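The full complex has more chains than appear here; those shown keep their coordinates.
Chain nomenclature is as follows: A, B, C and D, assigned in order of appearance, with residue numbering initiated at 1 for each chain independently.
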Amino acid sequence: MARFLKNRDANKGLSPGSLVFIGKQKVENHRIRLIDYDAESLREEELQTLDDAGQFYTSDTNSWINIDGLHHVEVIQDAGRLFELHPLLMEDILNTGQRPKMEEFDTCLFFVLRMLRHNKEENIIISEQLSMVLGEKFLLTFQEQQGDVFEPVRVRIRKQKGRIRSSGVDYLAYALMDTLVDNYIAIIEHLGEEIEDLEEEVLENPTASVMEKINTYKREMNFLRKAIRPAREMVLKLIHEDFPLIQETSRPFLKDLLDLFTEATEAIDAYRDFLTDLMNLYNTAISNKMNDIMKVLTIFAALFIPLTFVAGIYGTNFEYVPELHYKYSYYIFLGVLFVMGSGLMYYFKRKNWF
Amino acid sequence: MARFLKNRDANKGLSPGSLVFIGKQKVENHRIRLIDYDAESLREEELQTLDDAGQFYTSDTNSWINIDGLHHVEVIQDAGRLFELHPLLMEDILNTGQRPKMEEFDTCLFFVLRMLRHNKEENIIISEQLSMVLGEKFLLTFQEQQGDVFEPVRVRIRKQKGRIRSSGVDYLAYALMDTLVDNYIAIIEHLGEEIEDLEEEVLENPTASVMEKINTYKREMNFLRKAIRPAREMVLKLIHEDFPLIQETSRPFLKDLLDLFTEATEAIDAYRDFLTDLMNLYNTAISNKMNDIMKVLTIFAALFIPLTFVAGIYGTNFEYVPELHYKYSYYIFLGVLFVMGSGLMYYFKRKNWF
Amino acid sequence: MARFLKNRDANKGLSPGSLVFIGKQKVENHRIRLIDYDAESLREEELQTLDDAGQFYTSDTNSWINIDGLHHVEVIQDAGRLFELHPLLMEDILNTGQRPKMEEFDTCLFFVLRMLRHNKEENIIISEQLSMVLGEKFLLTFQEQQGDVFEPVRVRIRKQKGRIRSSGVDYLAYALMDTLVDNYIAIIEHLGEEIEDLEEEVLENPTASVMEKINTYKREMNFLRKAIRPAREMVLKLIHEDFPLIQETSRPFLKDLLDLFTEATEAIDAYRDFLTDLMNLYNTAISNKMNDIMKVLTIFAALFIPLTFVAGIYGTNFEYVPELHYKYSYYIFLGVLFVMGSGLMYYFKRKNWF
Amino acid sequence: MARFLKNRDANKGLSPGSLVFIGKQKVENHRIRLIDYDAESLREEELQTLDDAGQFYTSDTNSWINIDGLHHVEVIQDAGRLFELHPLLMEDILNTGQRPKMEEFDTCLFFVLRMLRHNKEENIIISEQLSMVLGEKFLLTFQEQQGDVFEPVRVRIRKQKGRIRSSGVDYLAYALMDTLVDNYIAIIEHLGEEIEDLEEEVLENPTASVMEKINTYKREMNFLRKAIRPAREMVLKLIHEDFPLIQETSRPFLKDLLDLFTEATEAIDAYRDFLTDLMNLYNTAISNKMNDIMKVLTIFAALFIPLTFVAGIYGTNFEYVPELHYKYSYYIFLGVLFVMGSGLMYYFKRKNWF
């Protein structure tokens, strides 16, 4: 499949707003988890159907409803009906492979983000679309599969750590994004260390496989950049425009979030530059190696070819070659060869060739 | 013909606004198709002349008049007269090879776009200018030749799918553009897969023909970019400026359209970067191959040239060479050669040359 | 002479506004042509002195006064006196080698443009400064030498084609610029075709002269860009700012003009990218050729040097070499050489070297 | 550790605003120094706890409290309590590895900067985070370890040099930043001189180690740029926006500061370009060296291989070779070899190969 594009075949020609899940089905079942809380109370449970969640649309407490698994289109339709979501918003949730973005609707803010997780066993980065719908008193999150990076946030809610219980759902949304970007940074750091290890390899053993690795990392960095940069712009917009759903007290936290995104994008750019430098270094290392090979060839060839020629002269079968019959000819001959060879070696030495 | 320019010779020196068809005649006949609809009624027929269509200029129903074939200048003149089009607008319709753009006139919005189709048999991309004139109750579309990508939209109108029948002509225009950009993305995806396959070829067999392919794809990506980027800017303008002919309810759909255009342009940029990486990889592969060749040469030359020299010494015809007459000389000679050869092989081995 | 700068030596140290002709004298005589017209009347004649033209400053008809030849400073002084031109404006007219620009003065708009003509016999591009002074009822044009690209406009005036006779002098100025840019595009097209032909040459016969050609075309493209880009900016300014001398009805034509300038600059950029690609292709072709040469060398050397060594062994004159005296030794020797050679050939074959 | 990112592991999942020291502990003890002054009075002492400093929050004199050592989180907590600092601000102080930035809070301006010091013995650059909190009558500075570059400022306060004693704390903050940037420039200058010395090395002895040096300096310049550019933007913001804590009379000094930052960033960019040029030069030097090697090889091989061949012909053992028996054959043979050799040498000479 083309790597830089989501597959849109499934809904080509459909009218916009039609609900079709675009992506690979990654889980068997879906799962709906509710955390309903305010400063005093906390209720956490797993729901069978979204119908049970409809009451939280208007309740006074903060409600976080998290849905894992997108292939049951009906669940999304339920969500759309119960929380009055725009058809295009629902289409975007199902269209995994979206560019990170924010959109404002009449009753909610809609965020699309990438959730990245580093699978340490297989050393691969798993990318998943995270859609968030932020209402006045509720936050819906949609994930492609089970398992996420949000456990620390859940712990904070349960343990009443920090200001999370006493703040609104906009702060919850911020806390989730903060966790996301922390993960981005951890992944960049992990890749970064591997990239920095490449330098030694390039200098000591510049094989073709190093070049392939450099290219792979470059592509992964580009991939990360595509996930993070639009998200950074999104946070910038959140700070500079005025959204009624975002409270004034959340602004310093958003600025802090922006700093993290900025740090992440700058680190990516720094590693991209580093990889470009590595590539130059690699090409230089290859040229140096070539020079070394050529020097060896030239020294051997330029040393022995003339000597062989001299030997060749006295290997001729001319009848009258006076030198051949003189008693010490052979030793003089050897001496001449030795002097010639030494002279050439001195010449190469002076040229700093070895 | 110069590839990056339309041929303007035909109207050089003509006064602007003169109607001359600039482009290659691609079809024998032109064809005028009318689809006139509102939420309840639907009328679809083929018209002989545009005069039959004049009534739809002012009718209350939505009218989509599609004209294939531009070489009959009179048809365009008819359209201009019946729908009160500006002379420069009519010139632009005939001037196939325009840059995508939007222009606002007193009574209509005028769009120029590229319609791309992928001919799978011959594996070529066919590019055609699509001009759209959006009025209050009508939409004129002008194509260079018959056959287009709009059949799914027609089906939606006929089957009353989605909101198309209950919306205005601005939604119809949006639906057509949406279909266009879906096609762009499908084409980019197709090219993208072919480009990604190139990587293996570059690494395994970096022949000159691979480089030519890389260059060809680069040029095709540039071509696509020239078609898509101005169109994206056009959609941006549609969203951010206020056009009376675009209804407020269409805005979310335009934003969705913008997302698709953004995705298309980003994918193109990603593939362009990928091709640049491939080129670097190719050059590196060539250098590596050169190094391999040089190593083989150097090993052979540096191994056998000194040995040949030693053999040459004992091929000389000096009368007094004591070693020649000693009984085991030949075996000692062979032994010396073997030791010399082994030493050189060890030296090359230590240099990691094989 | 330095190519990227006009020669300013002649007026170094003069007070600004001093009139000195800077440029090479290209014609012997100057020539003053008047076309005075409105929708009904037309008067076309050649004037001896500009004094005869003074009356047209205030007349109600449109007057186009074209002056060829700038070396008679007095003519420009006359123009300045009769049409009340600012001293700096007059200096700019004489200072051929100006960057295209527009300046607004109290009573007129002043344009500096480059007129390019392709001399087909010698295959060179002739560049000349065209200065235009647009007043309310007059248009002055100053050319360095006789011969221009404006004949089609004159024909249109004479034959009352299009709207030129019924429009003001601002439309005439537009028509002249339109003709200029048509010529730019024709020249780019011509160069473009030659550039595209280079690709085959690069791939098939990458000699040093091809590289020189690539460099020459690159420089010509840069030259064109320097002439066209500021002119495009000028048109942009004409559209977006409000100049009393430009009528509202001319605006769509200016937009059309802008499209042409945009097309020209984009084509130039496309060809510049193409030339960069060609350079990369050239370097790759050179590397490939080098690889081919090296392969031939290596095959020959690696094949015959070991064989020669073996022959060398049996060319030694040791007294006791048992193999020499065995009857079939020579044939076995030949057989061994053949096997060795075949083995090496097989090895090179497997490496895909031929 | 990944070089382009601070290590955030320690507080991953913590609620924002939690205080954890992120960085390497660099000192055993912390140290609190107070300088309290106005135009007439001066008090300088070392404090045991910050509690002693609480009174300076509201006093009328200017108070500069400098804290070295960040690992005692309680000290920062004390500062937060006494000077009413925002939790995120305190987190940023402990999070060493921040990007330089400025943030406005209700009662103070918060600055994060990098303090760079050049350790001359080990020839390394030590980077440390400097956090500054500017209130109405106090300035808090937080350093990671003891030892700083601010001694000249302390001397100026003590000796009443310049306007420092008669100005507010905003001038003190400016004076510290001025000292910081003076140090940046001194470090750039130092690196710059070393970089410029590389040029000769590249031209005369382009070994692989030179390339490594170039890469190292490039990375150091990137590091400096990351420290200085955001700081420059910060000063720009200080000048262009209106902060009540910055007095109008400080503005010319801030402009002066901006000039210094601009100079520093331009010098960095100049050295980066210079390093890129050096890399090109290096690659060219390598190519030239390769050419030289190849010339030597080619001259030797092309000279002696043909001569050896001729000698080989007369080394054959054919029974009937008439030349062998002619008396002067050997001399003629030597003459032919000499003529052949001279001819080849002349040919190479004419090709300018030596």
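In the analysis below, a contact is a pair of C-beta atoms (placed from the backbone, for glycine too) under 8 Å apart; a residue touches a chain by one contact, two chains touch by 3 or more.
None of these values were measured; they are calculated from a predicted model.
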{"item": "Full complex, copies of the single sequence (shown: 4)", "value": "5"}
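To be clear about the criterion, only the chains that are shown with their structure count from here on.
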{"item": "Minimal step count in the chain contact network, chain A to chain C", "value": "2"}
{"item": "Chains touching both chain B and chain C, listed by label", "value": "none"}
{"item": "Shared interface numbering between chain D and chain A [over half = same, under half = different]", "value": "different"}
{"item": "Chain centre separation in whole Å, for chain D relative to chain C (CA means)", "value": "43"}
{"item": "Where chain A and chain D are represented by their mean Cα positions, the distance between them in whole Å", "value": "27"}
{"item": "Of all residues in chain A, the ones touching two or more other chains", "value": "283, 287, 290, 294, 297, 301, 305, 308, 312, 315-317, 321"}
{"item": "Pairwise touch network: line, ring, star, complete, or other", "value": "line"}
{"item": "Chain pairs that touch, as defined at the top of this document", "value": "A-B, A-D, B-C"}
{"item": "Chain A residues within the chain D interface of the complex", "value": "151-153, 155-156, 161-164, 175, 178-179, 182, 185-186, 188-190, 192-193, 196, 203, 252-253, 255-256, 259, 262-263, 266-267, 270-271, 273-274, 277, 280-281, 283-285, 287-288, 290-291, 294-295, 297-298, 301-302, 305-306, 308-309, 312-313, 315-321, 351-353"}
{"item": "Residues of chain A defined as touching chain B within the complex", "value": "1-9, 12-18, 86, 88, 91, 98-99, 101, 103, 205, 208, 211-212, 215, 218-219, 222, 226, 279, 282-283, 286-287, 289-290, 292-294, 296-297, 300-301, 303-305, 307-308, 311-312, 314-317, 321, 323-325, 327-330, 333-334, 337"}
